[in-house]
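Of the protein chains in this complex, all but one are displayed in their positions.
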Amino acid sequence: MESIAKIIGQRVAFGALTLWIVSLIIFAGVQLLPGDIATELLGQSATPETVAALRKSLGLDIPAYLRYFDWLRSILQGNFGTALANGRDIAELIEPRLFNTLLLAASAAVISVPLALIGGIVSALYRNTFIDRAINVVTLASISFPEFFVAYILILFLAVNAGILPSLSDVDQSTSALGRLTAMALPALTLAVVVLAHMLRMTRTSIVNLLGNQYIETARLKGLPEWRVLVRHALPNALGPIATVIVLNLAYLITGVVVVEVVFVYPGLGQLIVDSVQKRDIPVVQACSLIFAATYVLLNLTADVLSIVMNPRLMRPK
Amino acid sequence: MTFLHSPRVIRTGVSKFKSAPLSAKFGISIIILYMLTALFAPHLAPYGEAEIVATPFEPWSAQFWLGTDNLGRDMFTRLVFGARNTLGIALVTTVLAFSLGCSAGLAAATFGGWTDQLLSRLVDVLMSIPQLIFALLLLSIFGTSIPTLIVVIAVLDSTRVFRLTRAVAINVAVLDYVEAARLRGEGPIWIMTREILPNIAPTLIAEFGLRFCFVFLLISGLSFLGLGIQPPTADWGSMVRDSATLITYGDVTPLLPAGAIALLAVAINLVVDWFLHWASGLKED
Partner (left out) sequence: MFSINRGDVDYEDLQLLKKLVHMNGDALVSVTGAKDSWPENRDTLLNIRNLRIEATVYPPGESPKSVILVDDVSLTLKRGRVLGLIGESGAGKSTIGLASMGYGRGGVKITGGEVILNDRDILKIGASGMRKLRGREVCYVAQSAAAAFNPAHRLMEQVVEAALLHGMATRAEAEKRAVALFKKLGLPDSETIGRRFPHQVSGGQLQRVMTAMALCSEPDLIVFDEPTTALDVTTQIEVLAAIRDAIRDTGVAAIYITHDLAVVAQVADEILVLRHGKLVERGMTQQIINHPHEQYTRALVSVHHIDHKQNDGGNAPVLSAKGLTAGYGDGAIKVLRDVSLDLHTGQTLAVVGESGSGKSTLARVITGLLPPLAGSIQFDGRQLPPLLGDRSKEDLRQLQMIYQMADVAMNPRQTVATIIGRPLEFYFEIRGAERDRRVAELLDKIEMGKDLANRYPAELSGGQKQRVCIARALAAKPNLIICDEVTSALDPLVANGILKLLLQLQRDEGVAYLFITHDLATVRSIADSISVMYRGQVVRYGPKGQVLSPPFDPYTELLLSSVPEMEIGWLDRAITSRRMESAGN
């Protein structure tokens, strides 16, 4: 058990180190801006006075490493600074949007994870049959579709033609729970379709890979029926890989969420980052990137730890 | 020598094509169709790439086959030029990503030790930021010109190429024939290019298809967000964005460029799927 704790400790430490380096990259990136950042940001409207004022507000008059530690300290205290575009507090700007984004991703996960597991197991159980081939073609197509293609097809059929669901998802604090649910239905469905295919294929692969093992043959030669071979002998060993697959796909959702939010005008973090990139509102972009990266690192770390915890060889040393 | 061999290569190519399953034939045909469109775009398109030929959002007609876009440019013309721009940029990016990723991956596998450690940890960190977010961050810093786009995405994508190349190359690098070459006194260039590379080529070719697909989807996604290929250059992602409002009136025009992207991605995936199956010589069970 000691070695397990050590391995997990190493992973967590590496995750923390990664996050720190990410913060460095995000901070340093801005320093790489060609020319003077203040002039660059203000563009043609720059006058010496406005440039000087901006430099001061960005703290450009003190050395870079000091600025970095200041920045890092205030972020750890939950203070992300103010947006360039409208001077609003970034933390306040982000908070409701982060909630919206997490809610969207969670709903997509709730739809897709059970379907992917069932589909993956069915596909593995009936491998090389018609069912498996059909699933293969459908999922192969759906991983090839860009998110916005799936989104517009769903809009065309479910919103425009059938008129069941709204094609825009602009919710705010005043929206009722039911209203939120209907508004979120299409984006959640789009995301679910996109990650479902990935997850299903990877689940199938991790099970089928295991079926080549010799202990599966041993189980068959004991006279076990195929479903029991799968459930009792393949699945316990596949849990680790499958858990990893699920968590990695949740991490993938983080990326997918950006495009989907823009299509449906859903007020989440993704839309905020895209708007801010267009306006080159760098403090907001920095803050959003950091949050996205942190979530991503955390999910990857979870996947790592899960795969360690679910490995019987590591859990029960000699 | 090469020209003597080429008829044979074409002949084996044709016979392989004949023996391929229907899905792969479909994929290959689509890819060839796209390539021809990209090559002969100026000859196929009835109007100029950025030429404003009518009022915005004209419906489909004999004159404007697929109508016009939000500025009154011919939709069909832009679709054809889009093949050239979108595919061309994605191809350049993928080639760049591969040159970077492959050479670093091969070096890491061949030298091992601290070279491997350094490169691998660097890639670990780069990969721990989601690619789209990283791209957004970098584009907000460096601006959204096409060369910036290509370099940023190529660098980010090369991390994936590196991981794969290193993983498959390490499997080969530990084999006895590579050790035999080391014991013979061969230099690292010989070991990388003569001993390892030929044996991982099939995997890399398949990966090239998948990476191209991914890059192409990423660029389209960025363009759709308005952060990729900038107007007036015709591009499928931004075409979807520009005509998106039509969908709420039940007009399928925005689905055309989106569908063009999806169709190519499906075609590539089908071909790669078949290629992997064929090259490994393994049945799935």
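Odds and ends about this structure:
Just so it is clear, A and B label the chains in written order, and each chain counts residues from 1 on its own.
Operating definition for what follows: a residue touches a chain if its C-beta (ideal position, glycine included) is under 8 Å from a C-beta of that chain, and two chains touch if they have at least 3 such contacts.
Everything numeric here is computed off the predicted structure, so don't read it as measured data.
Note that of B:70, B:115, B:199 or B:248, the residue touching the chain absent from this view is B:199. In the complete assembly, the contact with the undisplayed chain comes from A:214, out of A:77, A:174 or A:214. Where subunit B meets the chain that is not shown, the touching residues are 19, 175-177, 179-180, 182-186, 194-195, 198-199, 278-283, 285. Against the chain not displayed here, subunit A makes contact via residues 213-215, 217-225, 233, 236-237, 312-313, 316, 318.
As a convention for this text, only the chains that are shown with their structure count from here on.
Averaged C-alpha coordinates put the centre of subunit A at 23 Å from the centre of subunit B.
The part of subunit A that touches subunit B in the complex is made up of residues 14, 18, 21-22, 25-26, 29-30, 32-34, 127-128, 137, 140-141, 143-149, 152-153, 155-156, 159-161, 167, 208, 211-212, 251, 254-255, 258-259, 262-263, 273-274, 276-278, 280, 282, 285-286, 288-289, 292-293, 296-297, 300.
Residues of subunit B that touch subunit A in their complex: 23, 124-125, 128-134, 136-142, 213, 217, 220-221, 224-227, 237, 240, 244, 247-250, 252, 254-255, 258-259, 261-262, 265-266, 268-270, 273, 283-285.
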